[in-house]
Structure formats: C-alpha cells, structure tokens
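Removed from the display is one protein chain of the complex; every other protein chain stays in position.
And now, subunit A:
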Amino acid sequence: MATTPETTTLDIEGMTCASCAAFVQKSLSRTPGVQSAVVNFATEQATVQYLPGQATPATLKEAVVNAGYGVIERAPDTSAAERQAEIDRQKALAYQKLKRRFWVAVGLALLIMPLSMLMLWPAMMQRVNMQWLNYALLGLTLPVLLYSGREFYTSAWNGFKHRAANMDTLIAVGTGAAFLYSLAATVAPNWFMRRGLTAEVYYDTTATIIALILLGKVLEMRAKTQTSAAIKALMGLQAKTARVVRPGGQEVDVPIEQVQLGDLVVVRPGEKVATDGIIEEGHSAVDEAMLTGESLPVEKKAGDNVFGATLNKTGSFRFHVTKVGADTMLAQIVKLVEEAQGSRAPIQRLADKVSAIFVPTVVVIAILTFVLWFDLAPVEARLPLALVNFVAVLIIACPCALGLATPTAIMVSTGKGAEHGVLIRNAEALEKAHQVNTVLLDKTGTITRGEPAVTELLPAAGQDAARLLPVVAAVERQSEHPLAEAVVRYADAQAAPMLTATGFRAVEGKGAAASVDGQAVLIGNRRLLSDEGIALPAELSAQAEQLLAQAQTVLYVAIAGQAVGLIAVADTVRETSAAAIKRLQQQGIEVVMMTGDNPQTAAHVAGQVGIQRYFAEVLPQDKAAKMKQLQAEGRVVAMVGDGINDAPALAQADIGLAIGAGTDVAMEAAGITLMRSDLQGVVTAIELSKQTIRTIKQNLFFAFIYNTLGIPVAAGLLYPFFGITLSPMLAAAAMAMSSVSVLTNSLRLRGFAPAKP
C-alpha cells in the first residue's frame, strides 16, 4: 500500500546544546516509518517526514521522550502568524455579525419610532386601538432585543455569575427594565389604569438604545483594529521563503521555518532579505527603513550584517544565516513593541481604580435615583419618571471611555515609534520621556560617528594632494588598521585612481611601508619617520602641532625618504547632531555632553554642535556618578549612549535611550532603543512621548468629565432647578459617542511625524 508521507513539526523541550539536537534527530530517524527528521536547535523544533500508516504523532513523541527530552503540546494553532491570521479572521467575522445586528436594530427602530409617536397625534389616536398598537410594537421590539441585543444580556448574566459587572450589565439592566415595564403595560393595562396610571410603553426607547449602543460598538471595533495596525504591518514584513544554496550548489526556495543556522542564502535585487546573517560575497544597497526608520539605503559588502525583512535594492549577494525565528531583529522588535503594548502606564492608575468599582457603583446610583424619584415626584407620574431616570443613569455611564483612554494611545504610539526606529520598552518609559528637561549625551558614537574619518590631507610645499592620495591609498588598502581604513574610505569617496603597492610591511605600533611605482612609501606616526631618519619641514611640523591641539590624530607620509604630507584623522561629528541638539534646546531641554576626552577636545566638539555644558575626562566607571550629579540638581535626565560602559548610566537615568542597534547590554538597560544611529531619534522619542501623554490626558479628562457630569444630569439633578431631565435615548447617543471619541483621539497619533532636521 502506497501512502504519501506527511510532515509534522514538533516543539522539543530540554535541549541544551547542539549535540542534544543531534541525539533527538537520531532517535526520531530510527523510529519506524520516519523518512527524514531534522532537528533545529535554535528554534527547538523538529521537522519530521513520516508515513502515516507506520508512524503516528504519538510514536514520534515517544521517540523524543525516549531520547530524554520532551515534546511541548501546543494549542492547535501553531505559528504566531497563523494565530494572528485566525484572530484576524474571527475579528472580521465578529465585525460582520455586529454590523448585521446593528442594521436589524436600526431598521426596526425606524419603524418603531414613528409608530410610537402616533399618540402625539390625537386625530390618529382615535382611529387606532391602543392595545393592538402596543402589541405590534412589542412584536417589532422583540427581535431587536433577542437578536440585536442578545449579547448584552448573555454577557451581563455571565458576568453576574462571576460577581463581575461590565458595560453590558448597565445596558442589559437599563433596556431590560424599560422593556419589562412596557411588556407589563401591554399585557395588563388594566392593572395600571386601576391605580390611576396611564399604561405607557417604552418600546421606542428600548430599541433606540440598543441601536445606538451597537452603532458605538461598530465604530469602536473599526477604530480598534487600527490601533494595532503598526505591529501587524511589522509582522507582515517577514519573508515567507528563502533561496538556500544546497551543498551541491543548486538554489532551492524553502519555507522560512526550515531555514537553519549556517545556511547560505541568495538575495537578488528587489528581493526581501529572508533572515539575519552576515554577507559572504557580493555587495548591494539595502533599504532598512522598515526596521530603523533610516530613509536612505545602506551600503552592504562582505562581512556586513544584513537583517531579515529589509529590502535588497541594487546588487545581489549571498549571506550566512546567523539568526532565525525569534532571535531575528524583526522578531525582537515585534516582541518589544508587543511587550510595551501590554504594559501599563502609571498615569492610568486612577482610571484603573475607578473602573474596578465603576459599574456596581453606577447600578447603586441608578437604584437610588429610582427610589428618590418615586418618593418625591407627584403620585400620578412617579413610576414613569423614576423608570426613565433609572434607565438614563444606567445608559449614560460609560466605563469604556475610561478603560480605552490610556491603552489605545499607548498602542498607537508604540507602533508609530517602531515605524520611525524608536522602540519603546514600556508605557512607563514613554510616560517618563515627556518630563525630561535635561539630556546627557555620551560623545563618542552618539554626537560623533564613533569611527575615525579623514578630516584633512595637507601636502607639503610643492606637493599635490591629488597625486599624493592614490599613492597613500595603495599602501593603506593592504593594511587592516582602523586608521588605514579611514584613509581608504576617504580615497574611495574622492574617487582617487587605483594604484598597486608591493612589498607591504606593517611596522608594529608605528605604521606601514610599501613601494608604489618603484618608490618607497612610509605612512605612520612621527616615530616612524624619525626612526627612518626623515626630517620634518618646519611648516609641516607647525601644521601637525595645530592638528594635535584639536585632538586630531596625525599620520605622516614620506615618499622616497622625504616627508611629503600629513593626513589628519578624527572621530567626526554626525551631520544630524547639531540640528537635533538645536531642536532639543528649542523645546527647553538642556543638552549636556560627557566624554573621556581632554577638555580641549570636549570644548571643540561641544562648540561644533552648540552645547554649553559638558563633562570632560570622565572615566567609564564615573559615568553613572555624573548622571547622579545632574539628578541631584533636581533635573529629570535622559541618558543617550551606545556602549556597554554606558549601561550603568543608562540604568541610573530617569530614562535611558540606547542609540544604534547598539549592544544588547545597552538595550537591556534602556527604556527606549533608537534603531537609527543618530540623535534625530532622541528628538522623535521625546516629541512622540509628549504628544502621547497629551493625548492620554485629553482622553482621561474627557472620560472623567463625561461621567461625572453625565450621571448626575441623567439622575435628574437639574430637574429641581431648570426642569431638565435627560431622555434615555439621548443618553444612549452620548454613551455611544463617548468611547468612539476617545478612540478617535488616540488614533490621531497615527498622524505623528517626527520634525525634520
């Protein structure tokens, strides 16, 4: 009997090393019926191909257990993407259902309303039998209750059983009371008349309330899906397949889940990079905007890191996979944003406390309203008045607005931040960032690039820079020294012609020597030249002194035994630094710089970017102390840093911002991580925080004011003074709009755009 093999994925637990994976793989492979088994240690998954007749999931599990490991039983939905798709499908379905229920309620309410108003028309009234009219209204209202409003009642009942009350409780009790009263008046009008009451019905109220609340829910649901749009967009960036080069050399498209560490993957122009890795060969420009917010493509060559989900632009390259699954940069970003969205902002505390007791309190207020109206109103009208106000109180109260005020704003803004390369760790960090009045910057790698670059090439008298550069570059191309790399980069940027150097020799601690076009070339520090007995002309010597005074590193160049020029190398200031610092200062934030350099260099860099206050000669272990010193001045300080030695200061700061994809240590200690390596991100983070907190405050203010004004008015507080009571239908309209307004206000954050430098 020929059966087609099936493939399954098992989640293995307990594997601590690669040899464990090999062991599990062996055990699985030996199981009867298994055709192939691949165990991925990094993802802790086994992919097994087996013949269904001979092996079963149970025997596979047994094989793993026999090997000494466990199989994690997952809920039927496996991958995160699948789970998300299932949730999205359910939500779309629920939205369709909700819309249907809403339209049925609207349709029937539109019939019920005019019919109920017949009684305002005495001429009509005489021709219509009241009794029959009420029964007709009852027939029209029942579907609104049982179909459109059904969920309110089941939810309220389920909550009641759990001693929990929610918004549905209020709506269910409110509309339920109005309906039951009307039902009694329809079925037994005589009972009312005997007591001198008119048997009034409130079918229109019941139906309209349900229709309006459903309208609010429809709008709310539509808006809510937009709050998490950013993170869904991020998840959607993940490539589905990778083109893996097999040992034989052929290229095969494989599903991304099957890509393993060490695989060689090919990326062609216009394709997505499948996962994280290091380029082995080829070069290209890669668009990393989706991860870092950096709009310009980044040049990549062999040895550079590439990241999954980024877009390859011009060239093609092959890379070795270094990270898969949950370890990739994209997965980490998604996780960070998700965690931030699950955190709670301190600002929300009061709202949380209020919403915990909100619904039962409103029910009590509504009962008291009923009692007071019944006791104080004129006997003939007391029952309807008590009922109408009771219903109005229940319906107007809106715990949703309170509950939505903060989280929706946090969700939109953390997603928005990720879009601009600003990763916010939690809501508390976001809240703290808006109070910042001082920013402490670590100079190297933050204000400056953190890598040397050629600032000047000074030829000696009678020499030509354009002829000097290719010669120097030819020698330095063979060196691996960081300063040499800076010279090569400079030469490449100037498009200097390529020459070849022969007989390259590195002189330990001094520089390098080689010959170009038959002439001996020396490049290095002053000692290299003096050791070779080469004199420095007075003019070059003076220039060198000047450069050294500016804290630049000087390379001396000699050709054929003669000093021919100087190359000045320094850590350069990023183009964006000055603009970003100015922008911070404009917002009233003082920018302070900290560096290990001498005061001269510090003053020079500070002057370049417009910083007034700086700390020079700060040893790495003293960074946190400087932070404390600023905090002791009563400042709320944000620390911006990139290195491992910044971690204590980042942790000490009121809010730490780790710059650049940085080191993992810095990311751990930082409340906010900036994916892009420049200070513009600091401005974006602080502006985003300010805007978010402003939105949250507006939301909370609105939600509190709405409820504290709405409930007393609905209870009839204005009646003794102005004769005003609130119709339950108006209450329903207000309630439906209140949570939608809060959501809409939060969604305005989607329009956030960082200030352009």
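Keep in mind that, in the parts below, contacts are C-beta pairs under 8 Å (C-beta built on N, C-alpha and C of every residue); 3 or more make two chains touch, one makes a residue touch a chain; residues count from 1.
The working rule: contacts and distances are computed from a predicted model.
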Undepicted complex member, UniProt protein name, chosen from "Peptidase U62 modulator of DNA gyrase", "Cupredoxin domain-containing protein", "Cytochrome aa3 subunit 2" or "NADH-quinone oxidoreductase subunit D": "Cupredoxin domain-containing protein"
Residue touching the undisplayed chain, where the options are A:Ala165, A:Ala714 or A:Leu749: A:Ala165
Residue touching the undisplayed chain, where the options are A:Val259, A:Ala340 or A:Leu650: A:Ala340
Options A:Val38, A:Leu51, A:Leu115 or A:Met221, residue touching the unrepresented chain: A:Met221
Omitted-chain contact residue, chosen from A:Glu151, A:Asp327, A:Glu456 or A:Glu590: A:Glu151
Listed residues A:Val34, A:Leu183, A:Met329 or A:Val363, member touching the removed chain: A:Val363
Residues of subunit A (touch criterion as defined above) contacting the omitted chain: 13, 70, 74-77, 83, 86-87, 90-91, 94, 97-98, 151, 154-168, 217, 221, 338-344, 351-352, 355-357, 359-360, 363-364, 367-368, 370-371, 374-375, 379, 399-400, 402-404, 407, 426
